[in-house]
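Working notes, beginning with the structure itself.
For this depiction, one protein chain was excluded, whereas all remaining protein chains were kept in their positions.
Lettered A and B in written order, each chain numbered from 1.
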Amino acid sequence: MKSLSIFCKSVKVSLDTGPDIRDITPALEQLIDDLRVENGNLCATMVGSTGSLTTIEYEPGVVRDLMAAVNRLAPPDLEYEHEKAWHDGNGHSHVQAALLGPSIVLPIRKGRLKLGTWQQVVALNHDNRSRQRTIEVTIIGTVSERRG
Amino acid sequence: MKSLSIFCKSVKVSLDTGPDIRDITPALEQLIDDLRVENGNLCATMVGSTGSLTTIEYEPGVVRDLMAAVNRLAPPDLEYEHEKAWHDGNGHSHVQAALLGPSIVLPIRKGRLKLGTWQQVVALNHDNRSRQRTIEVTIIGTVSERRG
Partner (left out) sequence: MKSLSIFCKSVKVSLDTGPDIRDITPALEQLIDDLRVENGNLCATMVGSTGSLTTIEYEPGVVRDLMAAVNRLAPPDLEYEHEKAWHDGNGHSHVQAALLGPSIVLPIRKGRLKLGTWQQVVALNHDNRSRQRTIEVTIIGTVSERRG
């Protein structure tokens, strides 16, 4: 059996005022390609308590539908206890992010993410201002011996 | 310390029109058993953007309660932007799946999934038609030397 390798990397993405949603699949695929990982697991975690990760079909309609759904889960115009102490206007952002969750695990097969054809990995910003987000990525798997 | 092994497998499950929910615990336990994994992690990811994974007590009442809750999160009879472009009637399916999330991580201890007595691993289909679903499974752990 091939021996296992681990790689600890990060990906940065600029996001607009939430809810904003960006496709990070190309950045993750690039990492896998650069590291020549063949088979294994990619674990990704959003750093920060007002962001989240999931997968969707990244087309403009679904993106807007998900934004609307996220705002139904924790509407920006509700009253939040967080506001009473902090007055930073992002109580809903914290709740939305906690409900969606910060982490995701994705399969790597034959050097590619193994997802559906219409399934992309997305980073969400729920904060009430634009944010440069960091996503920590840990890859565990076997490495190909193909040469460049 | 025992050396680590990795196994990349998949599980297939047939699901009815969404929301449909099926117990995949036996299929995952079978994999662990066949591979003789002793201690480690099982990561599972739903392939496709209208399916999801979670755990529940798999009894008919809770299953129906979860179906109802999922349809409250993104009701099929709302208007979705996805529909305006694609007219395939499954805008709600995409949103439901993105909110629940495609992946799960489960502990393997002494050759078994370590879950609650009443806690099963379930695959959900949110699509508006029946689907044969593929779940990619990556197991990392130590392997038992017991013989057959």
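Details
Definition applied: a contact is a pair of C-beta atoms (placed from the backbone, for glycine too) under 8 Å apart; a residue touches a chain by one contact, two chains touch by 3 or more.
Here the structure is a predicted model, which means the values were calculated and not measured.
Contact with the chain not shown here comes from a single listed residue; of B:Ser10, B:Thr55 or B:Asn128, that residue is B:Thr55. Among B:Leu15, B:Ile32, B:Leu66 or B:Ala98, only B:Leu66 touches the chain that is left out of the view.
In the full complex, subunit A touches the omitted chain through residues 4-6, 8, 43, 45, 47-49, 73-74, 80-86, 91, 94-95, 97-99, 101-105, 136-138, 140.
Mapped onto subunit B, contacts with the missing chain fall at residues 1, 4, 39-41, 43, 54-57, 59-62, 64-66, 69-70, 72-73, 99-101, 104-107, 109, 114-116, 118-120, 122, 140-142.
Following the convention adopted for this analysis, only the chains that are shown with their structure count from here on.
Centroid to centroid, with C-alpha atoms defining each point, subunit A and subunit B lie 19 Å apart.
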